[in-house]
Structures are given as C-alpha cells and as structure tokens.
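One structure below.
Here the complex is missing one protein chain, while the rest keep their positions.
Per-chain numbering from 1; labels A and B assigned in written order.
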Amino acid sequence: MSIEFSGITKIYGDVTANDDISFIIESGTIHALLGENGAGKTTLIKILTGQLEADSGKIIINGDEIKNNAFLTKRNRVGVLGQDPLDFKNFTVRESFFAGLGKDKYWINNKNTDASIINHASNYGFVINPETKISDLSIGKRQELEFLRLLYNETEIIVLDEPTSGLTDDQKMSINLATKEAVKNGATVIIVSHKLMDVIENCDRATILKSGKFAGTFDMPCDPNLLTKAMFQNLSRGPQVKSKLHLNNENVRIDIPDYFFTKNTHKNYNEPINLQKGSIVAIAGLQGSGTEEFIRSCFEESNNYPKFKLIQKKTREIQKFQKAYVPSDRIEKGLFKDVTILEHFAILYYKNKPFINWKSLSKKAEKHLTKLKVKGNVNNYPTDLSGGNQQRLMLSMLPNQSSLLLLEDPTRGLDIQSALDLWNIIMERVQTDILVVFNSSDTEEIEKYADYIVCFYDGKIRCHHPQSSNDGKNFINHISGLIESK
Amino acid sequence: MMLENSVATIISLSCPLILMVIGETISERVGVINLSMEGSVMLAAMLGFAVSVITGSVLLGFICALLCGSTISAIIALFDVKFGMNQIVVGFILSMICINLSNFLGQSYVNIPGPRIPSINFGIMNEIPFLGKIIFSQNILVIFSFLSIFISWFFLFRTSAGLLLRSIGENPEAAKIRGVNVNFYRFLYVTVGGAFIGLGGAAFSLHAKYGWSDSHTANFGWIALAIVIFGGWNPMRASIGALAFGALQIIAMRLQDVFIELAQVLPLIPFPTMIIMLILFNRIGSSSGNWIPSTIKNSIIGLQPSALGRSIKR
Partner (left out) sequence: MIERKNPTIIRFLSYLITLIIILTIVVVFLSMLNDNPFNVIISIGEGAFGSFARTYRTLLIFVPIALSCAALSVTFRSGMWNIGIEGQIILGAIGASMIARSIIGESQLSPLVSLSAGVLFGAIWGLISGILRTTSNVHEIFAGLGLNFVGAGLVIYLIIGPWKRIGVASTSGTDIFPQTAWLPDIGNGLPLPALLIVGVLYLFLYGIFRWSVFGTILKAMGSNPDAAPRYYINADKYIIYSFGLAGAIAGLAGGIQAISFYHKLVPSISGGFGFLGILIVLASSQKLHTSLIVSFLFSGMISAGPLLQIEYDIHSSVPWLLQAFVIAAWVFISYSSLHIKSAYFIRGLTNKFTTNLLGLIK
C-alpha cells in the first residue's frame, strides 16, 4: 500500500493548514510524521482517513487515485489509533473487537470467536479476556486492544497518533513489536509522534511538516539535529523582548505535585519554582506531551494541581477568582456562540448586581475592546470574529485586578501579525499581573518571551529552568526527548 | 384454572406493549429517541382498524399500521440524518400532530365492529396443561410478538449486524472510522423500530383493546418509553416489563370495585420506577460504590447507549 500525497491543500479561513503537500510513503514501511503543534499533521491524517476533504490535491494509493472518501468506506483498509481510544466503553472486549464488521460472521458464536481472538493475541504475546468490559481497562490496554484488532483485520494502512502516550514501558515495547509485525504482514504504518528518539530508532523514514508546508523526508536513522532544524522555526536568537518593571518585591512560588515528575526528570526534581512577580513562564512541549493538561489543571483545580503562592510578608495561595484562563478551544470552551460580546462582559462583570445598565456596560466594554484592538462591535457574536480577534477578545475579558494568566496555546491558528499583536498585549499586562503561564510548542515564541521554561515530554516534566541558563537554550532537545536523564 | 386464564389474558393484552417496546429498544439502541411514539401508535392503531373495516382484511390493517409506524419514524430519522434537526423536537411535534390526526380521521370509526384476528388451532398442543392454555390458544399476533422478543434479542446481541447497530448507538464516531455507514444504518433501524411500533398500534385496535375510540391508546406511548428504560434497553427485559405492566392493569381492573384508589394508581408505578432506575444507572455506574456487589454493578452500569439522543456531526 504505497501512499502518495500530491498537492494536498486545506484552508480554514485565514489559516492554511496544509499547503500544497506532496510526498510519498512507501509500501510496507513505518513512516513518521513530525512537526510542531499546528504544523498540519492532524489535518493531513484526517484527509487520508476521509474525515476531512482536501480543498485541492489528490491522494494516490497503490497507483489509484482515491476519490471522495471511497477508501474509508471499504472497511478495514485504513485503521486509526488516536489519542483517545476509538472504542466502545460499554462493550466487552469481544464486542468491541468485532463491532463494525470484523471478518464477516453472521452471528457471534462466543466460543469460536473468543478462541480466535485469544489465539490471535497470543501470537503477539498478549493475553486478553474477551469477557472484560472495555471501561474496566486502562487506556494503555485499550490501545493495545485496538492495535490487535487492526492486525486481526489485516488492515493495510495503520495510522498511529502518539501511540505510546500514557503507556507503561512494557506496553510501549509491545506496541513497537506489534508495529514491526504489522509491517512484516504487509501493512504500511504512519506514526505521528513528538518523540524524536523513538522515531529515529523505530521508523524507516520521517516526513516533517512545518507551518503547513512540506519540509523534507529523511531516512532513518539520522542525526537528530537535522530533524530539529527542519521542524522548528529559525533557531536564530532574536532580540529579547523584555521590558518589565517590578515595583514590588513580591515573589511567586509554584508548587508542583509529584505526579508531574518521573525518574527521568533532571536535578530540580520536586523543588518549587521561585519567580518574580510578572514573570512569563512557558510550559514547553510538543503536542501530546501534556502541556495543555497542565495548564488546565492549574485552573480547574482538580486533584494534583500545581499551586501558586504569592510570597510577601505572608504566603497566600492564589484563589480561583484571581486566575484567568484562556482555553485553546476558543469557541468550545471559552465563548458562548449565541450570546453577544456585550452579554459576555455582563456575565463577567455583573455577578453581584441584579440588574445591568447596558449603556454604561457598553462604554466599558468598548474601552476594553479598543484597548486590545479587537476588530468587532460589542453587539457582534463571537463567531463573527476571526480567530485572532477571538483570542484578543478573550484577553480583553479578564478581571481587572492583577491575575494569574493561564493561556493555552495562545497563538494557535493565528497568523504572524496577529500573534505579534497578541504578545504586545500580553507584555503590557505583565506589568500588573502576577504571572503569565502559557503553553506552546513554538520555539521561537518561547525564546522570545519566556523568562522561565518548564519542559514537558511524554506527559511529565523533564526539567525546568530560566531561559537564560544553558539548559534554557537547549530546551528544544529536552522537549524532543533527546537528552537523557543525567 | 383462574390462574391460567389470568396469565393467558395478561400475555394476550400485553402484546401491543411488547411490540412497542421492542421497536423503541431498537431505535434507542441505534441512538435515536422516538418521541413521536405516543402519536404514531395512536395513528397506526386508527389506520389499522379503519383499513381492516374498509377492506374486511385484518392482514391489510396490520400492513397499513406497519407502514404508518415506519413512515413516521422515517421522518424523524430523515430530519436527524439529512437536516440535522433535533430528533426530540421533530419527534414531539409529530406526536402532537399524530394524536390529533388520529382522533380527527378516526371519527367515523368510533365504536363500530370489524374483522377479528383468527386463532390458530394447534391441535393436541392445546391440551397441554397450563402451557397449552397460555401459549397455544393465543392468536397469531400474540405468538408473533413472542417470537419477536427472542428474535430481536438474538439479533441485537448475537449477530454481527446487531453489534453494528449497537456500536452506532454507543459511539458513532468510532463506528464511522471503522467504515460503517452510520447515516444509512441509523435511518434503517429507526424505521424498523417504527414498523414494530406501528404493529403495536394495530395490536391495540385489532386485538387487545378492540376497536377505536377517542384517544384510544392514550398514554401507552409514554409508558412504552419508560418501560424501555427500565428494561435496560434489552428487548427481553423490556418485554418482561411490558408483561408486568399488563399484570398491573389486570390487577387494577379486578380491584376496581374494592380498592378504587389503588386501582387507579397502580398502573402508574412504572414511572417512579423508571426514574429510580435511571438514577441508579448513573450513580452506580459512575461512583466507586464499593458496597455494591459487583454482579449487580456489572449488570447495571453501561446499559444506556452512550450516544442516545445525540445527533451525528456531519
């Protein structure tokens, strides 16, 4: 099953997710897809599996051009293992295995089908119990099961999206073995991963996407620096943009629970982070490495959340109402689609008063909007604004007093100019805010703005240090997992 | 003798409800709540009766009722799949239309006689003590509804087509990725469910509650919805629920003269029961209730099709 992408383009509004992408994946190989967040990997995969339709370009499989998702409907041609298991929580293992047509059996004779799947699993060294409910299994086991299912169905193209996230070491090894088995049986495997070392070790080739464009295909094994150079934006260290006045000598301390560390974490294991008020903290990591969850847990305050403490004469923990959260899913988690912008302001600012004075609120809201250069009217709905403006809108709707800003991927989907403008805004706020914590995989962004960097890899913190330190300059290697534990 | 007769009557009278809950179970298993049931059952009952009176054929009446039920369900499925319109809105509006339509069109058929369903003579089988009376002296319809229970159960839980159906109701996105044509099967099975509901309607007017009158099948649609739930979306359990309800009705009838208040209230028991069951499903399912024996826990959690009521993103 050789796969050729030819001129694939997909545009969302003013963002080009895939820009004329052309390359070939040879049959029977393990081919990795690398790139930062937002580079376009997920979009390309979705076009391959038929979940999205490309605006232009074609996909050629084994020499035949594929037209309108015809490929997907021929069941078992393409199998996907996503980050969230695509299985059926309430089914038993046996049912989830066969749902959607495994081998055309008309009725499910438990004894035979059970024997068949137990047998199949043991060929790869897995033990499964057909009776177990899927919901009783861990995510890792569910992924294993899904993989087994793809192998059982002799799926010809297997796509693995961050296949080893959340797995134990043993499970990772077995997935890797199973991948090699699949290829032996003639399948073509595409892996999307942020773990460069794994890719270099296990894959045959790797294609890099950068900002929606094709940035090269490399044979494995190869020098990791070649890959990082191609993946990330210019590694040039531009002028630092720092203009912070710290009026008070207040410090902020971040206590991070053990949950976020592993034995691979470097020296500063478990030590709280001490920063000056107004610092900018980057939670650096590639997609799937756990940075978003970290920021979210800071706001949601579910168990195991990092605690922020303001240290003056007394130490006090920063309360929820002092935290301002800007989620990356702007419309889904941050805004109300059917509610005007003015009404958003009302909800935020009128909590304790019974009635709203629309006129005065309108003036106040407009001031906020102009301050942040939001191109929009208070009577617009959030969906009327462009992505960049929505982001600015979210920033304009923050509590006035100094707050702990938690920004999830703030420049995701924004063009360069909007991103620059956004950061100007943030830099202005920084004078009064407690801290700005943002997650990103954009290395240029991190270099430019961050005072402090926390490096995430594979769901855990590898290390954390100031930007100015040596480790700080090397953070790219940390987030790619290239530097082993000391 | 008394017991035999009562049991036979219960089985006979529960037939419509059994057909209805089988139909709705199929529909909900594929993820669609058919809120029009109250109306479509009534309309199917009326049409079935009217057609059988006009043509003199009970069979034609049933066919007509079946078509009626499937058509109305197909409309819901169409609006859900094609237009993305909320299945609950469409179902509710259809319900209101059908209730009034059946009363309107049925005016001239109130309280008039019509043809009856023939019984089957099983010969010596009739002589079997107990079973003979309760099963083999019933008519074709009742026997059909009984067979349907087992066939639908087998289909849903023992065939791969049934597995496919259930997977759409559990996680349509995952089913889609596995190459299942979710829209087609949703449409298909909702219509099939509607067919059963239509048959259930005719089972009222041509058998269990003979004839037609104003709002003849009143409330049975909502009752069926409740029974599907505390049958755990399983046709066998739902049918037991339907039988239990039938038993309640018979008991209520017998008690009528003596315990009036109880008699009126008894048939309403399914509903608080349903609510309690739903609470249990959720509480036990999500909590770490360690005090609940795992057998009970396993038989209760995860029964509700996860994608019930959700429309599929296009």
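Throughout what follows, a contact is a pair of C-beta atoms (placed from the backbone, for glycine too) under 8 Å apart; a residue touches a chain by one contact, two chains touch by 3 or more.
Keep in mind it's a predicted model, so treat the numbers as computed, not measured.
Note on the undisplayed chain: of the listed residues B:L3, B:V89, B:I112 or B:L147, the one touching it is B:V89.
Touching the missing chain, out of A:G40, A:P327, A:P410 or A:G481, is residue A:P327.
In the full complex, the hidden chain is touched by chain B at residues 33, 35, 83, 85, 88-89, 92-94, 96-97, 100-101, 103-104, 107, 219, 222, 225-226, 229, 260-261, 264-265, 268, 270-272, 274-275, 278-279, 282-283, 286, 309.
Interface with the hidden chain, as seen from chain A, comprises residues 299-300, 320-321, 325, 327, 332-339, 343-344, 346-348, 350-351, 353-356, 358, 381, 384.
In this section, only the chains that are shown with their structure count from here on.
Chain A and chain B have Cα centroids separated by 46 Å.
Against chain B, in their complex, chain A makes its touches with residues 49, 51, 72-77, 80, 86-91, 95, 98-102, 104-108, 133, 135.
Of all residues in chain B, only 154, 158-161, 163-164, 166-167, 170-171, 173-175, 177-181, 298, 301-303, 305-306 touch chain A in the complex they form.
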